[in-house]
Structure formats: C-alpha cells, structure tokens
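Every protein chain except one is present and positioned as in the full complex.
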Amino acid sequence: MNSESLESIIQLRVRFHECDPLQIVWHGNYLKYFEEGREHFGREHGISYLDAKKHGFATPVVKSACEHKLPLKYGDEFEVHTIFKNTEAAKIIFKYEILSSGKLICTGETVQVFTDKNQELILTNPPFFLDWKTKMGLVS
Amino acid sequence: MNSESLESIIQLRVRFHECDPLQIVWHGNYLKYFEEGREHFGREHGISYLDAKKHGFATPVVKSACEHKLPLKYGDEFEVHTIFKNTEAAKIIFKYEILSSGKLICTGETVQVFTDKNQELILTNPPFFLDWKTKMGLVS
Amino acid sequence: MNSESLESIIQLRVRFHECDPLQIVWHGNYLKYFEEGREHFGREHGISYLDAKKHGFATPVVKSACEHKLPLKYGDEFEVHTIFKNTEAAKIIFKYEILSSGKLICTGETVQVFTDKNQELILTNPPFFLDWKTKMGLVS
Partner (left out) sequence: MNSESLESIIQLRVRFHECDPLQIVWHGNYLKYFEEGREHFGREHGISYLDAKKHGFATPVVKSACEHKLPLKYGDEFEVHTIFKNTEAAKIIFKYEILSSGKLICTGETVQVFTDKNQELILTNPPFFLDWKTKMGLVS
C-alpha cells in the first residue's frame, strides 16, 4: 500500500438548511462536508479524533482552503473524496475533492497539528500517530 | 425590583448565511438568536454559562420552542427581548420575543437545568444561583 | 394504510461540528436532525419541499419544539423517527423521536404552513397536497 491509495469516499446529499438565498450551498458549509469526509476516513482507516483524544492529544485544524468550480443545489447528491497527504512534519494534511454527477464541484485542503492536554503545540509526531503511519505503510 | 423587570434587549442584524433558499432566516437559526439574547442577559444581570461553570455546574437546554409570526430577511435589523421567568424549581426559564420595525417576528421559550461535573441532574437550586436570585429580589 | 403507519426512519451519526463545549450536541442542532428526518420522509413518501415548489408553494416552518431527555455525544449513532400527524387544517405537522442504542434522546414537533409565490399564507390545502393525502389514504 502507498500513500496514493489512502483515500476515502462518502456519499452525501445537500440538506435544505445548508443552502443560502442564492439557492446554492453556502460556501462555508463545504468545511462541514470536508469534516464529514475526514471523519469517514478516520472510521475506515482507524485514525480519528477519538483515537487522538484517547492518547491525550487534540488535532485542531490550523489551515483550511476551498476552491469552488460549480455550485451544489438543494437535494443534490455528491461524494466527498478525502485523500491523506503524507508528510514528515508533525501535521495531518488532507486533500478533498467533491464530485456530483461526475463533475468536479470543489477542491480543498486542511492542515491539522497535534496539541497536548494543555493545548500546547507538539512539534514531533506522537507515538500513536507514528504507529498508525507504520501500520499503513507510510513510513519508509 | 421584581421578576417583570428582569429583561434584556439586544440589537442584531440578519447575516447572509442565516438565510435559506426561501430568502428568509432558516427557522432553526432563531435558537441562535435566543442564545445570543440569553448570553446578553447574562452579561447584563451577572449570571452566565461561565458563572455556572466556575461553580462546577453546566446548564444544558432541555426544552426549546419557537413560534413564528413573520419572517426576517437578509439585512433586517431586529431586537431580541430575553425575559427571565421566575420559578421555584431547579430550572432556568427564559421567554423570548423578537421584534423588527415594531412588529412581532416570533416568540419562544427555553428551559435549562443544572448538571454537576459528572453531567448528573441537580434537583435543587445550586447555592450560586440562589444567591443570584436573592440579590435580584426574586426570592420571597 | 392509516396515518399511524406514515413514519420514516433515518440513521445518522453525530458530527464533530455539531457538538458544543459541554461535549454534547448543541440543542439547536436537533432542528437540523428533524429537518433531515423530514426530508427523508419526503423522499420515501413522495412529498417534499421540491414537490411543493414545483406547484408554486413554499412550506415554511411556523412552529417548532424540542424536548431533550438524554444528550448525544460526538460519534453517537442515532435514528430519527419522523411521524406525519394528520390534520384537516392547511398545515403539515410532523412529530419526531430521536433514539440511540434503544434509548429515547428527544422528542419534537414542527408545524408548517403553505405560502404562495408572494409569500402569502394559504388558508386551504393546495390541490397537490390533497392529492397526496388522498393517495396515502389520509382523507376520509
């Protein structure tokens, strides 16, 4: 297995309260879709917020970006592709692609760091995360 | 001072992301306005989530209701009236009225209870809350 | 078929951004779960926001209520039961029950009315809605 294969796909449908007066999904709600993709990735690949928490760490998002190609409308079905981007830094980087009816809706990225119980930044990868990366074949 | 006077008014304006495809505020967002009214009440009258927390209590909402008379649209200015409703039970009850341009937009109510650090329900009023009620002239 | 059987069940899971500093789902987010239940009901039983829209009507929520019995936490799985409550009035009334691991989490209700393209209230049931009720065996 290599880092290219570390991807997860979840099917979702646009909910009414996610749409704005322009009749499209409000741009900020895509960060919710990214989170839903990320959580799904975590369940599929055994790495999640609750895993981190169990080991005494939190993984706050410190950077996020989204680029919109096409709008989603109420009722649209779409899929969120969440792709793990391997890095040696003490960070968790995910790329996202949202597609609907075969068309690219948007792309995005989030960067998370590790903080300890005092909300202090951790500069090296915590053991539980290195173990996971080793298990997934991401450490050379 | 009596319980009738325990009211607080905050001025707000409808934000774009709070509106739905019907071009009006999505009904669920009124609970956010009620919360903003409640928090403002807390700052004005010295009783808040952070006060409760300092004393080891949380005050989760266990009941909420909202009745809509007229819609609010993007950009509308409105005021949230938050009225403390005195009760002997170990509960915090607030009534709400939202008005815009002198017209009644909606009414609502929330009921909060007290829980301790283990999220267990507290059946009698905590001392910090009784002290506050006494100070406000709400205990006969 | 009678009105008792007009129910729809959808399985959901609590998302991170729906939880508050008390580590539980923020009370206002239950209205989103109710909406998700209502939309699912619409897809299952052929009556939805888009159906109404196609016929020139909107169905704004004019009343909502929620009573909480137990909290939901991050990652909890739960089901939303959406029950159509038949009435002769020009209203759409739904009852909701949210359950998790066999326990009742909360109950709720929403009332919707019909408005026309000018956002004027309609006092009699629109034909498309009466047709649906007849098809579902809800008109005696």
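Just a few scattered comments:
By letter and in written order, the chains are A, B and C; residue numbering begins at 1 in each of them.
The rule is short, and it goes like this: a contact is a pair of C-beta atoms (placed from the backbone, for glycine too) under 8 Å apart; a residue touches a chain by one contact, two chains touch by 3 or more.
All values reported here derive from a predicted model rather than from experimental measurement.
Considering the full assembly, A:I24 is the residue among A:I24, A:I47, A:I98 or A:M136 that touches the omitted chain.
From the options C:W26, C:F57 or C:F78, the residue with contact to the unseen chain in the full assembly is C:W26.
In the full complex, chain B touches the hidden chain at residues 15-17, 32, 35-36, 39, 49-50, 74-75. Counting over the whole complex, chain A has residues 22, 24, 27-28, 31-32, 35, 58, 60-68, 71, 110, 119 touching the chain that is not drawn. Mapped onto chain C, contacts with the missing chain fall at residues 16-17, 19-21, 23, 26, 28, 74.
The rule we apply is simple: only the chains that are shown with their structure count from here on.
Here the chain at the heart of the shown protein, by mean C-alpha position, is C. Rotation angle relating chain B to chain C: 180°, from a CA superposition, given to the nearest 5. Using the average of C-alpha coordinates as each chain's centre, A ends up farthest from chain B. Taking shared numbers over all numbers used, the chain A to chain B interface scores over half, which places it in the same class. The distance from the centre of chain A to the centre of chain C, with each centre set as the mean of the Cα atoms, comes to 30 Å.
Separating the CA-averaged centres of chain B and chain C is a span of 25 Å. Among the residues of chain C, those touching two or more other chains are numbered 32, 35.
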